[in-house]
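Removed: one protein chain of the complex. Kept in place: all other protein chains.
After this line comes chain A, so read on.
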Amino acid sequence: MAHQAHAYHMVDPSPWPLTGAVAALLMTSGLAIWMHFHTMTLMSLGLLLLLLTMYQWWRDIIREGTFQGHHTPPVQKGLRYGMILFITSEVFFFLGFFWAFYHSSLAPTPELGGCWPPTGITTLNPFEVPLLNTAVLLASGVTVTWAHHSIMEGQRKQAIQSLTLTILLGFYFTALQAMEYYEAPFTIADGVYGSTFFVATGFHGLHVIIGSTFLAVCLLRQAQYHFTSDHHFGFEAAAWYWHFVDVVWLFLYISIYWWGS
């Protein structure tokens, strides 16, 4: 059936890059239209298109890899490079927000009272919910490693259980953080403290949600026998992403919650 004399993957023509690009166009111009004319239609349309694109594109990758066998070792190597490079780009994304935080907090201006935390800011106690959040994410790092070993050893039930536990811990973190946001004595509008706090932790929270979703998809795939004991790169990619999210939190906790309080 295959007529190629190489191990690489020549993909079928696909409409998803186009629909994804259009989604980006609609979301960005929609954002501008929302700001000036107060209607969310264009932006929502872009978001819907983005979700449809992601669903169908990744569905097709699963079809190509798991069902059609296109993910040979050299192809998988390329996918690994791709995921590593993507996570690296995300590291730089967060680096920017840490730069902003340290820029403002290492040399606090007179407008802030010349001190950090700025005058009038009641910081969160780092040894209450933030410490619990740290424990939750560290535990989830253990459970995701447990899931990986279960998959490699062919232990189906254990893999499903440990992966489920990981996802539940991710949800628990998100719920705790949402509660903290609601109860916090300061807002994003409270000067540079509020800005750096909520932008950095907010983007982190978004990444926790993305990571939990990725792991949930892996759980569905594991239940449907997609992963074998030596070929389960989708899961490994999710686990790498999850460890990255955990490490970002540790930096956030040390810098903003602890040193910055």
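Following the convention adopted for this analysis, contacts are C-beta pairs under 8 Å (C-beta built on N, C-alpha and C of every residue); 3 or more make two chains touch, one makes a residue touch a chain; residues count from 1.
Quick note on the criterion: contacts and distances are computed from a predicted model.
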Candidate names "Two-component response regulator", "C2H2-type domain-containing protein", "RecA family profile 1 domain-containing protein" or "Cytochrome c oxidase subunit 7A2-like, mitochondrial"; UniProt protein name, chain not shown: "Cytochrome c oxidase subunit 7A2-like, mitochondrial"
Per the touch definition above, residue among A:Trp16, A:Phe214, A:Phe235 or A:Tyr253 touching the missing chain: A:Trp16
Contact residue for the chain not shown (choose from A:Leu42, A:Leu79 or A:Leu137): A:Leu42
Sole residue of A:Arg80, A:His226 or A:His243 that reaches the chain not shown, by the stated touch rule: A:His226
Residues from chain A at the interface with the omitted partner, ascending: 1, 12-16, 18-19, 22-23, 25-26, 29-30, 32-33, 36-37, 41-42, 45-46, 48-49, 52-53, 56, 60, 63-64, 66-69, 156-157, 160, 223-226
